[in-house]
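For this depiction, one protein chain was excluded, whereas all remaining protein chains were kept in their positions.
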Amino acid sequence: MSAAREPYVGRRVKRTEDPRLIRGLAHYVDDLRFADLLHVSIVRSMYAHARIVSLDLAAARSAAGVVDVVTVEDLDRARIGDVPCAASMAGMKTPAHRPLARGKVRFVGEPVAAIVATSAYAARDAVDLVSFEFDPLDAAVDLEKALAPGSPLVHEELGTNKAFEWSVASGDLDAVFKSAAKVLTQRIVHQRLIPCPMEPRGCVAQYLPGERQLTLWTSTQIPHLVRTALAAVLGLAENRVRVVAPEVGGGFGAKLNFYAEEILLSVLAMRLGPRPVKWIATRREDFAATIHGRGQLGMIEGAADAEGRLLGIRYRSIQDLGAYPQLLAPAIPTLTGLMLPGCYKVGAMRMDLTGVYTNKMSTDAYRGAGRPEATYQIERLIDLVADELKLDPVEVRRRNFPAASEFPFKTASGLTYDSGDYRRAMDKALALAGYEKLRAEQQSARLEGRLLGVGVSSYVEICALGPSAALAAGGWESATVRIEPSGKVTVLTGASPHGQGQETSFAQLAADFLGTDLDDVIVKHGDTAEVQYGIGTFGSRATAVGGTALWHALGRVVEKAKRLAAHLLGAASAEAVGFEGGVFVANGKTLTLAELATAAHHAKSLPEGFEPGLQATYAFEPKNFTFPFGTHVCVVEVDRNTGDVRIVRYVAVDDCGRVLNPLLVDGQVHGGIVQALGQALFEEAVYDEGGQLVTGTFMDYALPRAHDCPRFETDRTETPTDVNPLGVKGVGEAGTIGATPAIVNAVVDALEPFGVRHVDMPLRPEKIWRLIQAGGKA
Amino acid sequence: MKLAVTVNEKAHEHEVEPRLLLVHYLREVLGLTGTHVGCETTLCGACTVLLDGVPVKACTVLAIQADGAKVVTIEGLEKDGVLDAMQQGFWECHGLQCGFCTPGMILAARDLLDRNPHPTEDQVRGGLDGNLCRCTGYQHIVDAVLHAAKKRGASAAPAPSPAATAAPGAGRHA
Partner (left out) sequence: MIPAPFDYAAPRTIDQALAALAEGGEGTKPLAGGQSLIPVLKLRLGSAERLLDLGRIPELRAIRADGDPLVFGAAATHAAIEDSAAVRAACPLFSEVAGRIGDRQIRNRGTLGGSLAHADPAADWPAAVLALEAVLVARGPGKVARSIAAREFFRGLMSTALAPGELLVEVRVRRPGAGGTAYQKVRQSASGFAIAGVAVVLEYGADRVCKRAGVGVTGVADRPYAALAVEKALTGRRLDEATLAAAAALVVEGVKDPLSDLHASGEYRLHLARVHGERALRRAAGLAPA
């Protein structure tokens, strides 16, 4: 501890998480060791849509090592509830979602039965002994066909595949479209994606009958919410359920959910307790039965004046919900509606959304969650306007940005953007990219017959989710700061980081605040038995909301410490006590934090009314979302002979407010861009007409590899926000939101000589090649 | 069947089923859980270990095929409390986020430098073709490998193999 040291905040501090991870000593769910562990294998549907005629489990039950087999009848008998959806829309038709299929299977991979055995090998072997008879039905796969009369119904009892309709609108759109100089229309597909965190889902459950205590170790982003949901489904008191998110190997929204398997494992644990039961998804299971992302089909229409000013936007879209509405699914596309105006002053807007059930895995939040769809629509639309009016797309953006002085800025969709300077971020990105020079290079490349394209995307995203009014289970976050008797600092956060690095950035905050060394601080998270209630990590909220809670808790604990210091140092009041570099000063005397912590715990001499101990908890309720923004510039070269797209350069200027640790922010930006790059170039969850998942393994679903990625050139602007006292906005999803349109705009720009206005993602080389063929010689 | 194998310089003997995968032997029998299972199609590289000195995907090797061999897992890299240069590089350069791919990534990257001590950035990217990362966007991983190369260059580096300087450009197109 040294008073003179540089603050940790703002520095590229190496992560405190890493020593365990780089030595292979961390504990993901599958790494936890248990005595008497039982293993679960799940029998899944190989049909997209079929009636279950019979299911014969006798051979599986009597197989070597098999301990238990359950079907939906067992769940019904035990009165186990449905897999819940926490984001039901007004008037939504919601089907029963049993954790195991009853009567019918509705997607490939739907759980039908669970087998427990003494080893994972025995459990897997027993799956092959299950004989069943299915009566296959036609599947509802295509979104538009699923809404058409006569479509096979995913849930007959609902009488339709249409789950809900939702709209958001403002302004006189009809008048705007009537008076506009130009109206642009484009059908745009935002394809289904498969999140693929490198650690597949998995969980271990153990029930101790004596203690009547259930513990679920699960790879999740939201342990507290899982606990609440699990207790409700099982009919257990919440305080008899403990949920632990141990080391979590990536989530990206896929683990911002509550799954049938988490219920099943808990049910099995209660049948077999005290023996623990484990299930770890194979990658194939993770592909088939972990939520997918995106899956939105839409028609975007824009009305612009002759100078390229955007007057109005109309967007009609269909959201593919899959077979069942998972935890937050219906709410995801509503974020698209809220963010549809993007960075622009738009007079009028309307989005009409229809949610549809299909015989596919459910969709739900995937990195960006509804916002990439919005950004993609508006950023494609801006380029269409530029193309139509023969204006530079950069100029069209500039003409439509609100000025920095117009913030807080109220959008056409009813949001209030906290702060921003879109022009500054764009100008910085253009300068970094050398935009004018790139345009010149593009011209000379075209003369040589080379297809160079430059794409720009300006985005704004909604982060720091969020005010509790906006989230079903609350949008606040909590932190506890506990100064141990030795003066070591324990931080308990309700956020549940899984790669983002808050063990480090929160320790930076705490160490600076308390004047300790970084090593003196431990940040704990993810265990409902250890951490006070929390909401979790998603929606780029952990630092902006959870970090702010921590900041307040630190303030509280220091305030308390000062009261004791005043008492011990003989100062008149806490206000008369100075605190710097971990030392309390008053009356020319000093006390270290450690000395004070010891005194607070030993409690030999305390001021009147002072509670022994030294800890504080704070729950922070944000007053608004934050709205980070930025501009990305992408340069591509398209091989005119093969349609192959090569990203030549990629420049990103992001404004995520104040940066606690630039190293971590860079990492988030890079990773986010590459997930967008994956969507733009390769990734697509493909179901065939019969509802079979064609891209069911890494053999057919391509994640970007190192050689697919360019070296990213990143920079930042920093516009303060008053939404939280730290001034942080969030950065976890920025890259994913900003990058897809930059890449697609660049490719469309490269193909401009062939008259191409739009290409749907992913930009498979064959698709590009065909456009070049169709466009003829250019 | 009887399996005798040396893992991280320690000799082990076990009776194993022929079908037992090496990755399961390491994780479940020996308790070395740093080697992760990220897929079942030999594509993600999370289970990469060194088998007789060369990186392999332990999900696609039978334990019995390692009979008589020397295996090194991520747990075996640290020597006397000192991190391997590649581990150090990953830490210094923020070459990991969730950490799940990291053990395999580190072992593959070490081998890359063993064969080519002074790779270009493109060679590093191509050389990591067998390992998927969903978090980092790879840039900091590439930095970590280049960092380790520099660190290793400062000390004695193993001799490059003849093919090293011609490591294949591994773009999707030739």
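Assorted remarks:
Order of writing sets the chain letters: A and B. Residues in each chain are counted from 1.
FYI, contacts are C-beta pairs under 8 Å (C-beta built on N, C-alpha and C of every residue); 3 or more make two chains touch, one makes a residue touch a chain.
Just so it is clear, the structure is predicted and the values come from calculations on it, not from any experiment.
Among the displayed chains, contact with the absent chain in the complete complex occurs for A, B.
Among the residues A:Asp128, A:Glu395, A:Asp519 or A:Glu689, only A:Asp128 touches the chain that is left out of the figure.
Of the candidate positions A:Ser54, A:Ser405 or A:Asn641, contact with the hidden chain is made by A:Asn641. Only one of the listed residues, A:Leu100, A:Val674 or A:Ala702, touches the absent chain: A:Ala702. Residues of chain A in touch with the missing chain: 120-121, 124-125, 128, 282-284, 641-642, 681-682, 686, 694-695, 697-703, 764-766, 769-770.
Taking the complete complex into account, residues 1, 17-19, 21, 37, 40-43, 45, 48, 51, 54-57, 59-62, 64-65, 67, 108, 111-112, 115, 127, 129-131, 161-163, 166-168, 170, 172-174 of chain B touch the chain not shown.
Keep this in mind: only the chains that are shown with their structure count from here on.
Distance between chain A and chain B, defined via averaged C-alpha coordinates, is recorded as 29 Å.
Residues 17, 19-20, 24, 27-28, 31-41, 43-44, 46, 73-75, 77-78, 83, 87, 90-92, 94, 96-103, 106, 121-122, 124-126, 128-129, 131-142, 170-173 of chain B are the ones that touch chain A when the two sit in their complex. In the complex of the two chains, the chain A residues touching chain B come out as 14-15, 17-19, 21-28, 30-31, 33, 120-121, 196-200, 247-250, 252, 280, 282-284, 498-501, 639, 642, 644, 663-664, 666-667, 669-675, 697-699, 703-709, 711-712, 735.
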